[in-house]
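For reference, the structure I am asking about is given below.
A single protein chain has been omitted from the complex, and every remaining protein chain is retained in its original position.
All chains are identified by letter, namely A and B, in their written order; residue positions are counted from 1 within each chain.
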Amino acid sequence: MSDFKVIGQRVPKVDARRKVTGHQEYADDLRMPGMLYGKIVRCMEYAHAKVTKLDLSQAAKAPGVVKVLGPKDVTQKGYNSGVLDLMVPEPVGQMLGDIEDQLVFTDHVKFQGDAIAGIIATSEEAAERAAELIQVEYEPLPVYLTAEEAKKPDAVQFTPLKPGNLAFALPIQMFPDGAAYAWGDSEAGFAEADLIVEETFTLPKVKQCQMEPHTYVARYGDGGRLNCWTSTQMPKCIHNKLARLFELPMSRVHVIQTTVGGGFGCRLGMIAEPQVCAMAMAVQGKPVKVSLLREEDWLGSESRHPGKYKMKIGFKKDGTPISMDAHWISEGGGYYTHASGVQFTLGAWLAGTYKWTNFRFKGDRYYTNTTPCGAYRGYGNPQNNFAMEQLIDRALNQLGIDKVEWRKKWHKTVGDDGWCMGVTYASCGLDECLDKGAKAIGWEDKIKKYAKQTGSKRRGVGVAVMTHTSGAMPMLLEHTTCTVKINEDATAELIFSCSDLGTGAHTSLQQIGAETLGFPLEDVHVRAQDSDISGFDIGAHASRTLYVGGSAVIEACEDAKRQILERAATALEANQDDLVMENKKVFVKGSPDKSIDVATICYQGVYNWVMPDTGNWIGIPGQIQGYSSYFAKHNSPPWSACFVEVEVDTETGQVKVLDCVAASDVGKAIHPPSVEGQVEGGIQQGFGQSCMEAMIYDEKGLCLNNTFADYRMFGPSDMPKITNILVEEHDPFGPYGAKSAGEGGQVAPTGAIANAIYNALGIQFTEGPITPERILKAIKEKGLQA
Amino acid sequence: MSSRVLPVFDLLLPSNLEEAVGLLSQHGDQAAVMAGGTDLLVGMKVGMSPAFILSLADIQGLDYVAFDAKHGLRIGAMATLSQVVDSKVVNDKYHALWYSAFTNGTPQTRNAGTVVGNILRASPAGDCCCAALAHGGSVLLQGPAGKREVDLDEFWLDYRKTARKPDEVAVELKLKAPEHGYGSGFAALTRSYQDLAKINAAARVIMDGKVCRKVRLAMGAVAPITLRLKEAEKVLTGQEVTDQLLEQMAAAVRKEVKPIDDVRSTAEYRREVAGVLAKRVVQDAIKSVAGPCPYSCFMGA
Partner (left out) sequence: MKKRSISLTVNGTVHDLEVPVHRTLLQVLREDLDQVETKYGCGTGECGACTVLVDGEKAILGCLTLAASMDGKSITTVAGLEKDGQLHPVQEAFIEEHAIQCGYCTPGMVCKSVSILAKNPKPSEEEIRHNLEGNICRCTGYVKIVQAVQRASERI
């Protein structure tokens, strides 16, 4: 497998030059004749209120205002910004209880930042100034920020469809074990255990913080077609959702994906597409641009699910993990959104990592008056990692077992059930990740050295591991399409719909296309972002673009290649099986002089005439196009181990990250620098979630830190040196042996850094983020071991 | 309110100080003075809406950083934080101020933002405020009646409120000349490396061997204004500085501060680390008496 021509090469990314020169266009960079500017008016004063009066008349009269829209001026249909409902069979959707509880503009404000009206004006400035003239009166309602408050019997109901404000719990029809994802008997397991540890962890509400704020352009015109330019992660699902919301046939909805300025899940499903399209429908023929302000993006687009994680685990003396019982209770925000998705996968990944003899997981999600929760890199898995990996370390300390050794012994592996029962792991390089990572960080020495420390600077090392997913199969529909169109000069266009969020996915897919066709890389062009052109795809999520999309590219390219060989066989009067294609030539095996240029075949496919002298066709007519409508056959998750070394200043509680080693088994690394980039970016986000980041609300439900000044992240000087180890354990199902690399990078750093702090201080932190304030308080209360 | 669009205002661009003062006497309370604008413009994007902005940009000759051994350091109203970071004399002689500028904001905000703007902003968390208060000095104000100097000890009246009258322009910040045995130190605790301080502290000492002859100790983000910690200073003054004495001083610091909870930190934490930070800046100040500061390897962009 080492004789790849382009796969595994560190080629420049397809879009690098455009991006480094500033030529790459993002949605906010679009300019169109007659463009109007939309402003979504949001309730900023309350987190829960009824709009009792909305007077738009002053705003309507303001200079430059073209139209104002209240809740009654737009479609009354509800929607769900998430797309999971599209991806499960209808009966399953009914069992899950997915609902559409969002409105374009609402008169029942459910979180600060909920959209209540729209203004369309001739300039952004005019729209902003007019928004200040809107007069609104509210009747404040009680604010529920926690599950405890939301589930009280007398609480105001967010929707009549979800009594008790319980948006989601694993349905008993699907999970008969007391509505829990389970095997064995966890209670019996605990009865057998020599050691039981239990704890309730608190996970913060963190934000994707993609650098490009959500921005859109929409135009309704062109013979009744709705066009929407959006940097969504899932153009084809948006295509379907917008058609449904505005009751148009899909042929009359056109979604053009603009460059994605960072995704991380924040562009899963619809964010403000419903509002911008509703505005465009109100001013037919005119393009309307809506550019969210950063402070508005923060509140109005989805965050990660925060919550309480009750976890109890039992072990035998020898370390056998005999039982796990976990209950996740999430505070999910003002709308249903991803209620079923995250709560389910969270449990699934909890189940997917280690070989618990008995296992039980329950997941509930309540409505709260906070920004709705949706997808964020890892989709539940980082929450698991923070809780489970810490709790396991606590137990291992009591059992006196080495943390690396235990993980090597008890992680699931090839042949075991994956995160969905019935789909087994087909490859696993985690042992190698753990071995190489431990060596690189100097695990054994440091564990010994840090066991006894004095003074105010304490160091610690921590490890955590994870497995994630490669695609949405089997939980969701896992389907994508790819067309490869061969031009008459034997160059190719790869057309598909998976977006590249900047991850390098298109570069990797280009490499796969070139490798499969045997074309030079520069002869393969990728086109991916237009619903009029590309076929079906479920979007860039679930770490699927390379694993599933890559397989589709292979299938489509092989289809094209087969057609080329068929025609070559006719031209060379040879058996197809005797042909080889190399350097854009087809030869007969053993007689290299019998050959034909691929370019000749492709040219003749396009430019074909009946020759007047012979009365014959000059070759075989018909442009060669390969096609694949691909349904993933398997799911081969990636694995990784993360090692972190920290130094804690015990007088101030400040944590300095000294070193980080990430060892990842992503299968074949198609484009290694892209894989490294995913890991490195994931570490920045994982550390942030564990140690720094959290949306903070006051008691009225108003967010206190919806800016980069108040919501801090790890910056260039906070990040440590990173050692990136790629373990390329070939996967039998993945394209050229590849697994996924997108989300996984964020998962293990969350647990690893927490465990490093635990190792440094001997104190475990159950509440995230682990801030200096919490550290210092704990040191004061619990004292330091000498 | 929008982070993309500023509210409408009228721009006043005087070309000398007299004109500036004249315009301020006319527009008084409705005008905001702008130096680098890194604070003012952010404020205007989150709700402030002055009718006039009086920009100092067109007034020549306000961007000086000047030192002489007798009078000390003078920093003009338009001297940027970057200029101060690049100044060898500040780095050598006013280490606390230098460090407070070095860690203040980002290279871009340091290129535009001024030291005097930091003082006038009167944020209790202002980094240069804290360092300047420790060094000791005054703000030179120019108004219709001429110039006056206000001691930094009297300059900040309340949260974001200064002794400057609406018709006055701050012309320069003056810091006292160093004496023999002079040293200073600054430190801030932040959430991430670059961040507004949760708490900051600065000390200026005048040492006589191991004995602390004089000390000024300042702390930020522990009260509505940057605080002088006079009780703590008393503990040190005239004493040989020992670990035990520093502990005593730290205890005094914890009593003197009046912190609150906010997004950046908690009152409890601030009180707890106030003593630690005070000890550290005093130790740094003492160290800096002997020689050049350890941070001079860094130079801002």
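One rule holds for everything that comes next: a residue touches a chain if its C-beta (ideal position, glycine included) is under 8 Å from a C-beta of that chain, and two chains touch if they have at least 3 such contacts.
Quick caveat, the model's predicted, so the values are computed rather than measured.
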Next on the checklist: For the chain not shown, which residue from A:Ala599, A:Ile722 or A:Leu784 touches it across the whole complex?
Outcome noted: A:Ile722
Item to check | Contacting the left-out chain in the complete assembly, out of B:Asn111, B:Gln248 or B:Gln283 | outcome: B:Asn111
Checklist outcome for this item: Across B:Val42, B:Ala163, B:Val211 or B:Ala251, the one contacting the chain not displayed is B:Val42
Next on the checklist: In the complete complex, the non-displayed chain touches which residues of subunit A?
Outcome noted: 10, 12-13, 15-26, 28-29, 31, 124, 208-213, 259-264, 291, 293-294, 501-504, 673-674, 676-677, 680-685, 707-709, 713-717, 719, 722, 724
Checklist outcome for this item: Even though one chain is not shown, subunit B touches it at residues 2-13, 37-38, 41-42, 45-46, 53, 55, 57, 105-109, 111-112, 193-194, 297-301
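Criterion: only the chains that are shown with their structure count from here on.
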Item to check | Between subunit A and subunit B, centroid-to-centroid distance (C-alpha), Å | outcome: 44
Checklist entry - Within the complex, which stretch of subunit B touches subunit A? => result 1-5, 42, 189, 191-196, 263-266, 268-269, 272-273, 276-277
Checklist outcome for this item: Per the touch rule above, subunit A residues touching subunit B in the complex are 124-125, 128-129, 132, 291, 293-295, 651-654, 692, 696, 704-705, 707, 709-710, 712-718, 771-773, 776-777, 780
